[in-house]
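First up is the structure itself, then whatever we jot down about it.
Excluded from the complex is one protein chain; the other protein chains are retained at their positions.
Order of writing sets the chain letters: A and B. Residues in each chain are counted from 1.
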Amino acid sequence: MLLIPLLPLVSFVITGLFGKRYFKEKSHYLSVAAVAVSWALSMYVLVQVMGGERLNWQVYQWIAAGSFKVDIGILVDPLTAVMLLVVSTVGFMVHVYSIGYMKDDDGYYRFFAYLNLFMFSMFMLVLANNYLLLYVFWEAVGLCSYLLISFWFPKKSAANAGTKAFLVNRVGDFGFGLGIMLIFLTVGTLSYTGVFSSVATIGTGTITAICLLLFMGAMGKSAQFPLHVWLPDAMEGPTPVSSLIHAATMVNAGVYMVARSSPIFSQSQTAMLVVALVGSFTAIFAASIGLVQNDIKKVLAYSTISQLGYMFTALGVGAWTAGMFHLVAHGFFKGLLFLGSGSVIHAMSGEQDMRKMGGLKNKTKITYWTFVVGALAISGFPGLAGFFSKDSVLAGTFHKGYWYLWAVGLIAAFMTAFYMFRLIFMTFHGEPRDEKAYAHAHESPRSMTIPLIVLAVPSALIGLVLGLPPEDGYIDHLLHPVFENVLGEVHHFGLLDGGLMTLSALIGIGGIMMAWLFYVKRPDLPAKAGARAGFLYRAALNKYWIDEIYFALVINPVQALGRGLWRGVDQLAIDGFVNNAARFVRGIGNALRPSQSGGVQSYLMTMFLGLLVLTISYWLLTM
Amino acid sequence: MSPLQQYLILAVILFFIGAWGVLARRNIIMVIMCVELMFNAINVALVAFSNYSTTGAGRGEVFVFVIFALAAAEAAIGLAIAIAMYRLKQNLSVDDLDELRG
Partner (left out) sequence: MTEFNQLSFLIISAFTIASALCVVLFKNLIYSALSMIGSFLGVAGIYILLHAELVAAAQVLIYVGAISVLVIFAIMLTGHRTGDINVFFHKQAWIAAPVCAVAAAALIAVMATAEFNSSSNSQNPSDENIATMLFNEYSFPFELVSLVLLVAVIGAVLLAKKEKN
């Protein structure tokens, strides 16, 4: 059990320390092997859990300070197993993919070392059995994300993106930390079992506060509005990084954390509502920005934010299994889509702007077909994974009575289908817009295409495997024991659901058709629509100027404050104080030095005077 | 005013004249001479005390003898130093002895 996280850790240490000198091009052997073994073990764990095994094991007592006790411990239950499935599979595929993608890069060994460190942290995060350990590895995955985003750190925009990710995450983590402290204050323990069993004893106000603080952390890590700003910029990192961390695993940590804390969240209606509202708003907000972006990775980034919004919506309305189902499905197809986009970028020799692409479907067949599978999945095309998972989310919101959230979700689904196929049509279909790059385009090496194919399989099939019959499928059964106390009444598939399902399928197909219309049949439409929409179009293109708002409201005032303090306090007061103290002492020295004239008689005089004064004052005092 | 007090007042006056001389004059030999003056004043006081005391008769004189000897020794050394200094600096001004200047 411990091997799952420890193998990548060992590989990280060895590759990181020795990779530069000894491994170089062979660096990947150790790291990929480590992750492969971890994957195999994760599968084994999954099988065991499916068979009913559970584990709550205290490995080592880490802190024992009076009443504050924290262990390093491992909890394995269906939720963990499901997360392990996603993390290890996508991680394994990304490692293999990176062999091809990162070839000839100077930091080859460093990349794999960081990837392994990330795998270690993510595994431990999922396996942890108490909040403090969760928090530690929460920060650790943040660190890896930061390291990997700014992997090409000589490029200033990459370094800035890494810093931005770090800072925005910090804001969220601040809330998260406060939440954990509040938990400890009210309950006295931080282990999951301990906290969940005492949940009923906490007052509603405190519970809401705890939930909101924890959710703040999730907002930062999983890029929900308004802490979403770091994710699009994180696309500065190499594409495998975007795929692994920012699509399939790290951003899911927020969702995982909320799901794990379901006993706490379900006690507070307010908190749940907040989660759902933020989730659905983010879903539609990000989708609208993704509609008009021109960089292939940015479209996918906003898509990720939007889909995460879906997951939070599901969690917020109480459809826990639906949310987790979508997490699993999204992990696979978004990971696939990112790797596919990386393949496209590789084919276009580094070009990422879709306006320069076109007509690639003949040149990069494998990439094209796997990409289509992924896009269909995310659009909710009937039969593929996304269809089932997205539908369960929407059905969940509908059945719990949140009509408006359901409607928002539908609109966002339409937009999702639209922008995904816009991407496909602009990239793969039509005439090449840049002849020179098109001439160079070639299919990617096998190390990159094989993971694409491998990931396409679950994207297509996992819906069928886990999701049938809807709301009563295998995944519901698997996760039921975890969410036993909080699921409420289990809804069974009825006629209404059939209608809903058809409706969402139609919406998805409608989006695809509209994209086809806009970008294949009548390519002049986008420009016209853009002109008609005017302000909205420009707003979406500029990400609604959120970054600018942040700069004006937060960053510039803080920098001004810093400058002011530097000049006023540091230079003036502190330096002035220190310098003047020195000057003062020197001045006194200069004033007193003439008395040391070296002449004996003046000394005698002084002594005599002193003696006289002393005597007379003594005499006066004792009079 | 008893005789003892008068002798003592004389001693005080002599002592402070000598003290003023030590502080005010610039020539080393002058300073040494004034120091001898102070010694004398002390001796006068001692002998006066010993003369008018009930228990210490005679002891004052003994002490005075010791002081004579010591004063002589000190004068000898001081004057030797003065001569050495004259050889070094060609003048006897006390102000020139300022090597300890800070």
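The definition used in the following text is that a contact is a pair of C-beta atoms (placed from the backbone, for glycine too) under 8 Å apart; a residue touches a chain by one contact, two chains touch by 3 or more.
Computed from a prediction, not measured in an experiment: that's the story for all the values here.
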{"item": "Left-out chain, listing which of the shown chains it touches", "value": "A, B"}
{"item": "Among A:Val136, A:Ile546 or A:Met605, residue touching the chain not depicted", "value": "A:Met605"}
{"item": "For subunit B, residues in touch with the removed chain", "value": "1-10, 12-21, 23-27, 29-30, 32-34, 36-37, 40, 43-44, 47-48, 50-54, 57-59, 61-62, 64-66, 68-77, 79-84, 86-87, 91-93"}
{"item": "In subunit A, positions touching the absent partner", "value": "601-602, 605, 608-609, 612, 615-616, 619"}
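The rule is simple: only the chains that are shown with their structure count from here on.
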{"item": "Residues of subunit A touching subunit B in the complex", "value": "593, 596-601, 604-605, 608"}
{"item": "Touching residues (chain side subunit B, partner subunit A) in the complex", "value": "19, 22-23, 31, 94-95, 97-102"}
